[in-house]
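Worksheet for the structure shown next.
Here the complex is missing a single protein chain, while all its other protein chains stay put.
And then chain A:
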Amino acid sequence: MSRPFPYTYISCPCADTPVPDPARKRRSRESPQKSPSKPPPERVNPSGEDKKEPTKYEQLEEDEEEEQTFDPRSPRSNFSLYPPEQLLYCEECHQIKCPRCITEEIVSWFCPSCLFETPSSMVRSDGNRCGRNCFNCPVCTAPLAVSTIENATGNGAQHGPWVLSCGYCLWTTLDIGIKFDKPTNIRSQLQKMTDSTAQPAIDRSRQASRTFGDLKSPLSTFASIDEQSAAREHEEEQSPSQEQEAPPMGTDARFAALKSFYRTQIAETSSSPNDPLSTDFGFSSPGALNRLMSLYASSSRLSGLYGGSKKPKSKPPVMREAITASEGLQLAPENGDEDLIKRLTSPSCGWDGMASTEQRAAQSPDARFTDDLLPLPALLRTKRAKRCKSCKHILVKPETKPQSTRFRIRLIALSYIPLPTLRPLALSTSSTLPTIAPTPDLNSLPPLRPVHVLLTLKNHMFDPVRITLATPPVTPGNVATKVTVLSPQFEIGANSDVWDEALQGASAPLKGDATAIGMRGVPEAGKVWDKGRNWTTVVLEVVPGTLPGSSAEGGDGNGEGDEGVLAVASQKADEDVLEIPVFVRMDWDADAQLDQGNVGKGSKPDDKVTRELAYWMVLGVGRIQPSL
């Protein structure tokens, strides 16, 4: 369903171990009824297992035993299935590792657009975005280019104001009225411009915070309350006059104002004569605030609101709320959203004048119209080392340089587990014309008609592997498809030197002939279809079921009608996709040199250890036709 047919997915075994919730165990012991519904209601057991009563002990066991059929249709399986090439393998734990069971450490930060590495000290101050000239279009996310405005007056191409322009949607910064003086350092130029709108507010808050910055320094700790209140009065004298003409502040300016306001309040309220310690130790220590909160919340509840107390000389003022705009208080505009509504209805706005939810996601929360959108500096990317979550063994370690695509360590799972590939078997009974035998169209498989698919497993290890495949006889879900693995147990040869095969003798062409004959043969139960140096192909016989509600409704699947709307809602779209869960169990004899401690487990005389790995695999075969 998710990739072109046929495809294979592997379910990471970590999905079988649920998140350990310490309380859950306890809770379920206390009251079994209340325990959260695990297993989820939509999970069905087509293999005919008894319906288990979710009693307290069995439920715990049930999580541990892996007897349940993996259901590729369960919404949870989307989170545990990975394409085989994306999985890693931990050599210490001998287990497949998916992105959920590794931890990641950042090795380096770089801009994907200019490939410059950003030092770790700069990453945060740049806001995790490129500090150079890399910008993305706010409308269509394509990269923006710095270009000059064509000037008729004959300014050379290298002069004149510069703009950022999008080569894809032809958006330029001129659309929002921004031009740059220099073609370099665009980010800081842009910052200055976007700030200038809220300049007065910022200026004030800057002044304010400077004064309070004084007080905060440990050297000026004996700045008395009088000084502070004087400063505040001074502020308040100014503020009413400024209040009227001050435009509404931007988010950042308001945030800064609020922050400095709270800082001051903390500073003022914590310099209490009652508590000489706090004057000795800085003002904005959290302990001071906490103490005051608990002190005054209980004792002076009445006066709390009025920001004062009975004896200001003996008691510090209580924290008050922000009162003026310079302190970050912002009242709703008086005429409400009338302007906004007018602008919405104006013909110049229209559907495309409004920013979409996607466009707004990366912008400031106030952005509403496309005119409010600013060019976005490119988001940095990281190179990350990956470790096994349980044993901390490094699984992946890339080279630090952004330009390099090499890895120092990379333990991908495909070097350890066989690569599964799937292809349909040409359904031809006539052995004379094998080339034009029609392969079934995987996007419309006729229901109730057997299809043969070839599953090839290719071994990349240097040891031969014994494989056991198991499938549920009928696939889980509403569409009951019958599946049979014709030869569930087989062996795959070691990934020996390629020359070995060639040197084995002249049998190679003959063998190739044999495969050609095999291709034309009839799949037989118990026989491997084909076999090569390090790969083996087996046949799966699949009888697609009928879709519910289709003309060939088979009468099954009705028992799951009360399966819960949860499952139905999310899966309706892909109900006709035929996916087969296959349980793969592989074991092989590995050299025991790596871990001596493991010898007790079936050790062999020649220092070999039998290793075993088991996991679920999902084969996406095709899409079932709605009708016969």
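Everything that follows uses one rule, which is that contacts are C-beta pairs under 8 Å (C-beta built on N, C-alpha and C of every residue); 3 or more make two chains touch, one makes a residue touch a chain; residues count from 1.
Here is the rule we go by: contacts and distances are computed from a predicted model.
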| item | value |
| --- | --- |
| The complex's invisible chain, by UniProt name, from "Elongator complex protein 5", "S1 motif domain-containing protein", "Exosome complex component RRP41-like" or "Actin-related protein RO7" | "Actin-related protein RO7" |
| Touch criterion as defined above, residue of A:Leu81, A:Leu442, A:Leu455 or A:Leu469 at the omitted chain | A:Leu81 |
| Sole contact to the chain not displayed, among A:Ile176, A:Met354, A:Ile394 or A:Ala614 | A:Met354 |
| Candidates A:Leu88, A:Leu190 or A:Met617 - the one touching the absent chain | A:Leu190 |
| Touch with the omitted chain, as defined above, among A:Cys114, A:Leu174 or A:Leu340 | A:Leu340 |
